[in-house]
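Below is one structure, written out as structure tokens, with a few remarks after it.
With one protein chain withheld, the remaining protein chains of the complex are depicted in position.
So that you can tell them apart, the chains are marked A and B in the order they are listed, and the count of residues begins at 1 in each.
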Amino acid sequence: MTTMPSIAGPVQDEIVYARPAALTETVTHYCPGCTHGIAHKLVAEVIDELEIRAQTIGVAPVGCAVFAYNYFNVDFAEAAHGRAPAMATGLKRVLPDRIVFTYQGDGDLASIGLAEIMHAAGRGENLTVVFINNAIYGMTGGQMAPTTLPGQKTSSSPCGRDVETMGMPLRMAELLAAQPGAAYVVRRSLHNPKEINRAKKAIRTAFRVQQAGLGFALVELLSSCPTNWGIAPLDALKWIESHMLPYYPLGDYKLAEGVERL
Amino acid sequence: MQIEIIISGFGGQGALFAGQILAYAAMDSGRHVTWIPSYGPEMRGGTAHCTVVIADDEIGSPLVRYPAAVIAMNQPSLDKYEPLVASGGVLVVNASLTTRRPERSDLRRVAIPANAVAEELGNVRLANIVLTGALLAATGALPVEAVEQALAAHLPERHRHLLGANSQALRRGAALAAAVTA
Partner (left out) sequence: MAKKLLKGNEAIAEAAVRAGLQAYFGYPITPQTELLEYLARRMPDLQRTFLQAESEVAAINMVYGAACTGQRVMTSSSSPGISLMMEGLSYIAGSEVPCVLVDVMRGGPGLGNIAPAQGDYHQIVKGGGHGDFRMIVLAPATVQEAVDLTGLAFDLADKYLMVSVVLLDGSLGQMMEPAELPPLRDPARPEPEWALTGARGRAKRVVTSIHLVPEDEEVFNQKLQAKYAAIKAAEVRYHEYQTDDADLIVVGFGTAGRVAQTAVKQARALGLKVGLHRPLTLFPFPEQRLADLAQRARAFLVVEMNAGQMVEDVRLAVNGRAPVKFYGRMGGVVPLPDEVLEQIKQLAETVGHTPHHSPVSCLPLDGAIA
């Protein structure tokens, strides 16, 4: 008689992966292949790990992430286009012991909300900003953003961004890092697992900076928009690497004193 | 009873302060009062004026076209307001900074060399208070004592050392007005 080889089963179920408590179970409206979902998950995991869910207030932008408040299981306000840093300033100033973050896209933060983000950084406002740069307007259907690359075709630059008439894209991390009030400004990317891990660490640091009261913290995340770029999701990730990284170098643009100890 | 007073001069002559001290005195005397300044670019080096309305009853308009009394602290103020003083009203003129006498015969005209008087008292910046004293004597709008008390109660801390001089200026102006009717 032969004995069946026994397969050692688990003594008990071990949960090796779960949805972060800081995310609701709502199915997102994001397009297939969009990296907003990854960015949401990273932020939610950090909120869980820092155990700050019950003291965190988020501010959603106008843009594809307009419904972020449906996906995060934290108190949330929905701002007018570009005004999230001002709204977050109001929240944080009256509730300084809460953790306040904004989640903004490139049209919201780098175009219509440039004044608000610059002055939030200038004041050293103790906020955490998650900045999604996908080089295009998503929600309105793929128009040119201030971050659209030279020659990049969009529905409002059908022949490609002409730098003679539209100038060069704004580099927000570099711009904001130059402000003395900025404590932590970095650029990361979501185009592969290694960079995603680095992005999560940066998001964690950006929240820790706020907890430590060090000032303005921003993580720029290079992201994909397969739908409006008009390419397949995997190609979109490659496009980040081939086209966005050369113009938007990853790196730490501002590490104020005290950040590295966090 | 209601009296409307316009005090007008160059910026820095203390027209607004003179009006405020009248307003304080009126309030402390239990009267109704409004004080409304000219404001804006003309404050920077141009003319400054204020309107003070003192009344026994609730005050409607804080502004009037034809005030019952005017203090003209300089020539442009005299030229602007002499035609506007209500008939039978009072026109107090700073003779130190005007080149002509007031002309209307239907007014009580009081011309006082307020800068010279103030200099005699030791501080040319008291000219506004000299003129205010003259106004009080000529109109009877408020007792001189009420304004003295208002100065004592409301003069800013940094000017407290000038309280005695202010009182003197007020009384000197009142005495001159009683004696001098142009």
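A few remarks follow.
In this section, a residue touches a chain if its C-beta (ideal position, glycine included) is under 8 Å from a C-beta of that chain, and two chains touch if they have at least 3 such contacts.
On a predicted model such as this, the values are computed, not experimentally measured, just so you know.
Note on the chain not shown: across the whole complex it touches A, B. From the set B:Gly12, B:Gly60 or B:Gly122, the residue in touch with the chain omitted from the display is B:Gly60, counting the whole complex.
Of the residues in chain A, those that touch the hidden partner chain are 53-57, 59-60, 66-67, 69-70, 72-80, 83, 86-95, 98-99, 115-116, 118-119, 122. Touch with the hidden chain on the side of chain B covers residues 20, 23-24, 27, 32-37, 39-41, 60-66, 154.
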